[in-house]
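I am attaching a structure below and will ask some questions about it afterwards.
With one protein chain withheld, the remaining protein chains of the complex are depicted in position.
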């Protein structure tokens, strides 16, 4: 019997009767809806829904029982439907280069139980972060960029596969993934870009921002696609800067926003709040 | 036949089957759900829902037809249920004293068609704003505080009743309403407080904030209750200040936030997005 | 005799002794420094300073007296130096097309004495805003784009010259100025761009932002240069948006930030707080 909350996400063509069909199937199974959000995109004609419910009633029901109950509805509306137990933490692999702030932030939040994920290891092309990762008792996959990129990426992919990671987080990994790896990780790899996209793509975004003389800087968490820094945006945040700050101070100020933005994006993804809608995302907060 | 969108809001004890019942009733009437939000408050056990739908199908349906369709559901779950046509603009009466910025902002937004309301007049205890209000072709109710407060409030109440105002907005009215008038206007009177509640209640909040040496100031839009500045908060916004600003600069900076905060609160109320949940509000954005 | 505050701004190569020379000249003339900010740009080697002072002592001193006192220092350090009386309001000409929100905001702030400027007229290529401008008793220069652009711009330039405008503000003017006019107005023409530069240059920035799926939108006030939307940025502000808002809602939300950003930029320019530093600005708040 499932005591925990269940999270249902669906995506389909929008039409009359979807909510009625889902809600009726749930009600007939004595599911108590805790939280629910819908969104119908008038432009694309797509419908998105996230519903959190808990089983009630005398009859114990498993996740599979609910899947069976929902199957006819999914078929009828040609839905992409997923059902997760809320207490089943998503397995996450982190990747980092030399800037450890996002890594440190995520590890601390995970360790103190604030982030509903299960970190299964850290990949890095450098050795700098090994000691920190060791402290947390996590495997450290040192994958230097020394030789061929393809070989390094094959080992990266292996680390993902072996760890069972459902999500890969590039926490300032500073390497451009091949198209191949991007496709392999589609929809399950989040990058933190240290700039306010779509401004300042590519390298040294804070230095670009400084040169342009902006008065506000930002950071962006997005899904990785083969189109560099063009993936669907999950979360952004900004912060005021002034003429008296130099590019290094932009970098320093930026780190605090990067921590916050990446941590939110990971949480929302892990709670199944983020859904792809073409080049954009639906984020049910 | 109703071509427009309809807005349904409900409030009741939370239990299994509410969404199913509502959504099924709508689906059977060929209503296409455009937007929908729910919220179940685990603390109070109350359920809130706002659903926007448009009629489809060959059979024309009026607002009353839908009311009839929904009535059995409302009875079954003992709901407070309301149904509005989205193109039926809410009638709003504004009240102002001498500071005209919020008044000017609301009038401009209304005049340029950005705010989905129908302003039916302006009440003031001063004459200063008459010329501006005249320009917009609106009635100006000059209600000086000269004599007895009760008499002035009776005339205020008359202005509300005669204009058919469904919402009264205190756009820097600077007068404390009697308990009686507060009760009369319960849930349909919004005030802008020029401070970040619950800090700095009462008079001269920016000067209080300056004396306390805060680094961020704010403004608060809330429903008026007989408990001064304690009504349910609809919206708040903040802005950074520094030691180099004096109390007058706090006031000046504050005006921009007041405009934005009050305008959002009025829009959300007029779109039936705000629901009372005890001393708090549910705001379906 | 000058009773008012005086505002001194200087710009020169940075070196030892600048502040000492300026401050000593002022002290010898019994000037009491009310407010002062410096900035030395390590990258460009330029020094910027803004000092507000008021004359004290028995000897009355005019603006020209102080100019005479400061001249030797200016010569010694090869300074660009300007001295203004704080109560001498800057003459400002506004330009607008059909979106009146920034115009309305600036006119109200000016009218209520909040903005330390002297608005001398409004230029527009449309007639829509005439009635509003008339209400404020200001000249309305209707300059339609019907014929040749050069002819229209000649009339625009004439309006600037005849009104004695020291600053021209493009308050959603929606016309691209010719290189010629841009050069003529260099450093004294502020534009509000309804997007977060350098993202989303050119037309329909909110629609661009919507398509890209950003989670934060912004507005930018900048000096106009012949390089479209590339001029030095004076002020920017941002606001969160969500997937549930469509492009029209982006536009609507954006208007509030545009008002605030443009109003701040105009105030700071009028108070001689903004200085050009190559493609960037120094803003002494």
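Letters A, B and C mark the chains as written, and numbering starts fresh at 1 in each.
In this text, a contact is a pair of C-beta atoms (placed from the backbone, for glycine too) under 8 Å apart; a residue touches a chain by one contact, two chains touch by 3 or more.
Only a predicted model underlies this, so the values are computations on that prediction, with no experimental measurement involved.
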Exercise for the section: Check each of C:34, C:59, C:161 or C:203 against the chain that is not shown and name the one that touches it. Expected result: C:34
Problem - Which of B:52, B:119, B:190 or B:214 contacts the chain that the document leaves out - result: B:214
Exercise for the section: By the contact definition given up top, give the residues of chain C that touch the hidden chain. Expected result: 14-21, 23-24, 26-28, 30-40, 42, 56, 240
Practice task
For the chain that got dropped from the picture, name the residues of chain B it touches.
Solution key: 39, 42-43, 196-200, 211-216, 218, 232-238, 242-244, 246, 277, 279-283, 285
Practice task
In the full complex, which bits of chain A touch the chain not displayed? Write them out.
Solution key: 35, 100-101, 104-105, 108-109, 112, 114, 135, 242, 244, 252, 255-256, 259-260, 263, 285
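Everything below uses one rule, namely that only the chains that are shown with their structure count from here on.
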Fill in the blank from the handout: Rounded to the nearest 5 degrees, the rotation mapping the CA atoms of chain A onto those of chain C is 180
Practice task
Averaged over CA atoms, how far is the centre of chain A from the centre of chain C? Could you give it in whole Å?
Solution key: 42
Completion exercise
chain B touches at least 2 other chains through residues 35
